[in-house]
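Presented below is the structure to which this report refers.
Excluded from the complex is one protein chain; the other protein chains are retained at their positions.
For subunit A:
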Amino acid sequence: MAVAIAEAQFHVLAVDDSLPDRKLIERLLKTSSFQVTTVDSGTKALEFLGLHGEDASISVHADHLDVEVSVNLIITDYCMPGMTGYDLLKKIKESSSLRDIPVVIMSSENIPSRINRCLEEGANEFFLKPVRLSDMSKLKPHIMKSRCKEHYHQEEEDDLLSNSDSNTSSNPTNNSSGTDTISNPTNNSSDTTDNSSGDSCSARKRKVEARKDEISPKTSRPRHS
């Protein structure tokens, strides 16, 4: 079980109303070692993310799962009926619980004003369709930069399993080892911005530690199970 957690993949939510396009983006993401969930509309994406018109934490609405629903990146088509990818982007950026999740927009049309509009609204990247395998390598850097919040939940489990001082996890000295882990994430990509986000991560880690008891039971299981 320790190995499974150490190798946990990044989770991408892909939004596209077209069936063959969803199939393709799913394959591209899986080939690039991402865990993938696909939905066919912006509305369903927001439902999956736990947003029902009000701020809600990502974990709240995962009723059918016994773990938190944690999405590391959202990739969405621009042109969709009802809620467009741009509308979805806006809703995500307006939500205090979701705004840190990187968003990538896909479109089959190369319209500079559209691209700029999305980037100005907070999109991290814009891909022209058909999306290529090489585009997938652009996703991880965005995830790593915004990883702090989710990484500490992950790290809590990693620390308890691999660290012999698990009983001292509320000890301030563990904060530095936590920051070190951020610099050397399990997924092998080193990103200098991780160091600069370390301070805010430390602050958040203290908050996470205070909530340690609220984390799902599996994090407090014996290390060497």
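One rule holds for everything that comes next: contacts are C-beta pairs under 8 Å (C-beta built on N, C-alpha and C of every residue); 3 or more make two chains touch, one makes a residue touch a chain; residues count from 1.
In this section, contacts and distances are computed from a predicted model.
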Chain not present in the shown complex, as UniProt names it (candidates "Protein YIPF", "AP-4 complex subunit epsilon", "Histidine-containing phosphotransfer protein" or "Cytoplasmic dynein 1 intermediate chain 2"): "Histidine-containing phosphotransfer protein"
Listed residues A:His11, A:Lys30 or A:Lys44, member touching the removed chain: A:Lys30
Subunit A, residues in touch with the chain not shown (by the definition above): 16-21, 23-24, 27-28, 30-31, 77, 79, 81, 108, 129-130, 132-133
